[in-house]
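Just one protein chain is left out here, and the rest sit where they should.
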Amino acid sequence: MKPALSVLIFTVSSGAGYGLLIWLLLFYLFSPDALALALSPDSLRTYFGLYGGIGLVLVTLGLLSSTLHLANPKNAWRAFNRFRTSWLSREGVFALLFYPAFILFAALLWFGVDATGLTATTALVALAIAFATLVCTGMIYASLKPIRQWHNNLTTPIYIGFSLMSGSLLYGMLYQYQFGKLPAPVFNAFITSLIVTLLLKLLYFWHIGKPDGAGKNRTTIGDATGFSQAQVRLMDAGHSSGTFLTKEFVYDAGALRLLILRRCMLVLTFVIPLALIIWGRQVGIPSAVYLAMVFMLGGTLLERWLFFAEARHVVRLYHGDQSN
Amino acid sequence: MKLGLAIDLDTCVGCHACATACKQWNTSGTIGPLTDQDPYGRDPIGTWLNRIRTYEVAGTPVAGIPVEGAPVSKTVHMPMSCMQCEEADCVTVCPTGASYKREEDGIVLVDQDKCMGCNLCAWACPYGARELDEEQGVMKKCTLCVDRIYDEALPEAERQPACVLSCPTSSRVFGDFDDPNSTVSKLTVERGGQGLMPELGYKPVNRYLPPRQHTAEAMDVQRSPMQKLAQWTNKLIQR
Partner (left out) sequence: MAKLPQFENHQQQQTKFTTCYMCACRCGIKVTTEGEEIRFIQGNPNHPINKGVLCAKGNSGIMKQASPAKLRKPLLRKAGTERGAGEFEEISWEQALDMLTKRLANIRATDPRQLAFFTGRDQMQALTGFWASQFGTINWAAHGGFCSVNMAAAGLYTTGQAFWEFGDPDWDNTKYFMLWGVAEDHASNPIKIGLKRLKDRGAKFVAINPVRTGYQAIADEWVPIKPGTDGMLALSMIHVLLQNGLVDEAFLVRYTNAPYLVVNTPGQQGDGLFARADNGEPQVWDQASESLRDGCLPDISPALFGEYHDGNGRPLRTVMSILVEKYESDEFAPQQAAKLCGVSADTIERLALEMAQVAFQETITLDIQWTDWAGRKQDKFIGRPVSMHAMRGISAHSNGFQTCRALHLLQILLGTIDCPGGHLAKPPFPKHTPPGIKPARDTAPNTPLASAPLGFPTCPEDLVIDGEGQPLRIDKAYSWDAPLANHGLMHMVISNAVKGDPYKIDTLMLFMANMAWNSSMNTANTMAMLREKDDDGEYKIPFIVNSDAFHSEMVNYSDLVLPDTTFLERFDTISMLDRPISEADAACDSIRQPIVKPDRDVRSFQEVLIDLATRLNFPEFVTEEGKPRYQGYQDFIVNHERAPGIGFLAGWRGENGDQHLRGAPNPDQWEKYIENECFFEYKLAPAQRYYRHANRDYLDLAVEAGWVGSNAQIVLEVYSEPLQKFRLAGRGLYDGPMPNDAQHQQRLSTYFDPLPFYYQPLEQARIDAAEYDFHAITQRPMFMYHSWDSQNAWLRQISSQNFLYMNRQRAESMGVEDESWVWLESHNGKVRAQVKLMDGVEANTVWTWNAIAKQSGAWGLAKDANESKDAFLLNHLISELLPAQQGAADITNSDPITGQAAWYDLCVKITPADPAETGAWPQFDPVNALPDQQASPDSLSYSTHDNVNIKRPLKDILMRGKL
């Protein structure tokens, strides 16, 4: 699939945004330590204002960026209509619902401060919606049967994993910035989400196989054309200077390059940030976490790019690919 | 009703008539215009609802391939337009509801006024049957010529998809797959018509009739090196 920058930005930015907000809500609900609730109410406001604001900005930026991908954005509002069947529609609805839920929560916190049951309930609701939004975003891709690399049980968990992992690091970075330290719950959150995501991603790579279309559960050009027992080759695609289909679906980054980029991505996203965080903590260099965030951002973008670049829509088979 | 096309791979010569017939009808039809970019420049590209691809198919299990003689390969032309799938994910993924499947006849359509051009339906279609019109920003697809087949102002014989009317080898047949007596149903049974990639579960309605191979008998001759010129004798044949 052709990686569209707007979609990459959308998934990375809103992924990190939701991750941040989810951690915020989770810590609020379950791990007050991490929230430094001991702070004065004023600082708490700044604290929530900063974290919540940044989270919302990222989420909103992502959503806006995703509308850039629309060829006819004036009809974007209609996207809420098919909640019944469309993951994209559902994502839209949840994304929209998240704002009032989170704002209500933030407002309660802002004005009520004390952790009444109502605040906690709204927090739970907002948390659920944020999570649902992530699930929907993941499912948009995971539900697409023609793309083997997307249509599997790992796509959504990985997307959520990336969101939580980048969100936790972001959280940690902001915390570091504000308070000059990385509290254990945040550290643990980061390490856990990182390891789980890494494992999922490795499993994913194993599952989809090498990015040369030769994976185990691939479909072949023979299956696509109905001559499944035969050796089929494209002789002529019928349109010599490309079509919408070739532009949209036939993206060739080269299998070797993709393999290298996979490794780079793993290093950028997982190895370096992990090392930096652990090392930073041990040696006590606070800025390590900023650096880790930079690598993580690059790695996540690359991961999303790979997610598209490695996705081989079955339509490619009709255009001559031997398998997907 | 389950309207769709049966396409005969045994007789399709890959002439592209159905593709341009489709283009000319539909550019002024309900889904039109079908725009073209750089039509006279480098790498012209445009919106088409029906495209023809050509494959070489090698290996014995396929009908129509001579067993001996190299290279053992058969050229097959494969026209592809929307299969009007029964389980059309292109429809379910559409967030705006612009894409829908008509209950009465199964035709899958796009309401262009409601489409936001997100491409998701094109991603969901395994058959490459949807194309985003770059200029208009909306999704286009085969309408099964809904604007011909129900137009009572047309002579009855012309209430057929443009591609079907035009195909010089009559390799495209339009009809109701729900009706076991329709030509398309009968052809499907007789010729073992297949839908493409059934494993994806879209239940495409269109059927492809696989290539056949007719053989002929060679005259049985006793061959002896003796019978040559000798056997030519004049017969009494009147002019």
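All chains are identified by letter, namely A and B, in their written order; residue positions are counted from 1 within each chain.
Following the convention adopted for this analysis, a contact is a pair of C-beta atoms (placed from the backbone, for glycine too) under 8 Å apart; a residue touches a chain by one contact, two chains touch by 3 or more.
Nothing here was measured: the structure is a model prediction, and the numbers come from that model.
Engineer: Give me the visible chains that the unshown chain touches, in label order.
Structural biologist: Over the full assembly, the chain not pictured touches A, B.
Engineer: Looking at B:G4, B:G32, B:G128 or B:P210, which makes contact with the chain not pictured?
Structural biologist: Among B:G4, B:G32, B:G128 or B:P210, only B:G32 touches the chain that is not shown.
Engineer: Among B:L49, B:A88, B:L132 or B:L200, exactly one should touch the missing chain; which is it?
Structural biologist: The missing chain is touched by B:A88.
Engineer: Under the stated touch rule, tell me which residues of chain A contact the chain that is not displayed.
Structural biologist: Touching the missing chain: residues 81-82, 84-85, 233, 235, 238-241.
Engineer: Using the document's contact rule, name the residues of chain B that touch the chain not shown here.
Structural biologist: With respect to the unshown chain, the touching residues of chain B are 10-17, 19-21, 23-25, 27-33, 35-46, 48, 54, 56, 58, 64, 66, 69, 71-77, 87-88, 91-92, 96-98, 100-102, 104-105, 109, 111-114, 135-136, 146-147, 150-151, 153, 157-158, 162, 165-171, 211-219, 221, 223, 227-229, 231-239.
Quick note on the criterion: only the chains that are shown with their structure count from here on.
Engineer: Could you please state the distance in Å, as a whole number, between where the Cα atoms of chain A are centred and where those of chain B are centred?
Structural biologist: 40
Engineer: Using the touch definition from the top, list the residues of chain A that touch chain B in their complex.
Structural biologist: Per the touch definition, chain A meets chain B at residues 1, 69-76, 78-82, 85-89, 92, 140, 143-147, 219, 221, 223-227, 229-239, 241-245, 247-249, 313-315, 318-319.
Engineer: Chain A touches which residues of chain B in the complex?
Structural biologist: Interface residues on chain B, with respect to chain A: 14, 16, 19, 42-45, 47-48, 51-59, 61-62, 65, 75-76, 78, 80, 89, 91-98, 113-120, 122-128, 131-132, 134, 136-138, 194, 196-197, 199-202, 208, 210.
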